[in-house]
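Every protein chain except one is present and positioned as in the full complex.
What follows is subunit A.
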Amino acid sequence: MEPDEELGQITDEIYANGDENKQRHRPIISGEQLDIEAYAALYSGRTKITRLLFIADRCGNSSMQLEALRMAYDEIKKGENTQLFREVVQKIDGCLSGNYGPDPAWADAVDRRAEMRKEKLENELNAYRTNLIKESIRMGYNDFGDYYYAHGQLGEAFKNYVRTRDYCTTAKHIIHMCLNAILVSIEMGQFTHVTSYVSKAEQSQDALDAVTVAKLRCAAGVANLEAKKYKLAARKFLEVGPELGNNYTEVIAPQDVATYGGLCALASFDRGELKAIIQYSFIDNINFRNFLELVPEIRELIHDFYTSHYASCLEYLGNLKANLMLDIHLHDHVETLYDQIRSKALIQYTHPFVSVDLNMMANAFKTSVAGLEKELEALITDNQIQARIDSHNKILYARHADQRNATFQKVLQTGKEFDRDVRSMLLRANLLKHEYILKTSRKH
């Protein structure tokens, strides 16, 4: 290769921030609409229904909404939750042809059966209690929990699951109880309960099997995510073992572990930690890699972020956004996480330079110079970037704090404060003394 040519290529690369030139093979970006059927297939149980309903509420697209409702309807019919069934029917409101009307016969039959089952369970439980057989009582409460859960009375279900605790005899029972409580708490959105039951389960004396550990990590991750503790959440998700597989679909799909974990890590980890993950997942081939393989977009965008291909990273993020907004756990946090990732990208971009041409930087971030200036201004005001903008020539100059001057300033300031404080302290002491003398002289 001719030296000149090589040089030219390098400059080009700098301009585009190494973006287009290498043309790594890019997987097809899923900018298209969410494939609800495929999405729903990832989950099972109640979460499948709630996720579908959530999508129906949020998507703002009538055909998608009806599709989601249709699948939710089908799913509910398999269960026994008549309350939810009526809600869904109301939402469908006759917009779907075929057998998607209010099915009173089915609902009544289910209700009747439920009533009978409840009576049966009550009788059984009473019998167990009079006999004082611990294991049977536990089973009885557990059955009650299952019953309420199936019928959508989450509060009652939670109470009954927790009640089994007093009758647990082995560590296995306790873990069973904890998992049930966690499941119901996640459904209810009570994430503080989730954290406490996760820690309870982790304290168990017996060694937990790998699948349970993975489940607990997932639950803790979700709880931390909802509590806006993104860093902790990312840690938990990264620790999830590959044993999770499809064993916890009633709460989370393995794809979600990658998405949640990846985004949280990007938003909250510093570069060193991020590097560890990259090595962890791309080179050392352990846990997290398997999850990332399931969601290539996330894998690619983490890689892009790490190798400073910010434009492509942000593009991936932009494409993913619409779908992430439809996620039942992530939707509230998408904006915050995105903002944090973007600021981190900006900070990292400016970090190694003494001066940065704003035009080039705007190019690398696919934004206008004016917009970039505003973003940088906010970051500088926040003291996240130590630099100043030359708005005339559109250049960003790094600013190195002068330690000597700063020290002088600080010393003088401290001296002044000390002077002031001591003087007012002496005065206060004088006043107090005087007041005390007055009081005692009055007494005598």
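Everything below uses one rule, namely that a contact is a pair of C-beta atoms (placed from the backbone, for glycine too) under 8 Å apart; a residue touches a chain by one contact, two chains touch by 3 or more; residues count from 1.
In this text, contacts and distances are computed from a predicted model.
**Q** Missing chain, UniProt name, options "COP9 signalosome complex subunit 3", "Translation initiation factor 3 subunit 3", "Proteasome subunit beta" or "Phagocyte signaling-impaired protein": which is it?
**A** "COP9 signalosome complex subunit 3"
**Q** Considering the complete complex, identify which of A:Gly94, A:Gly245, A:Gly371 or A:Gly415 is in touch with the unshown chain.
**A** Considering the complete complex, A:Gly415 is the one touching the chain left out.
**Q** In the full complex, which of A:His331, A:His351 or A:Arg428 touches the chain missing from this view?
**A** Result: among the candidates, A:Arg428 touches the missing chain.
**Q** Using the touch rule from the top, list residues of subunit A that touch the missing partner.
**A** Listed in rising order, the touching residues are 376-377, 380-381, 388-393, 397, 404-405, 408, 411-412, 415-416, 418-420, 422-437, 440.
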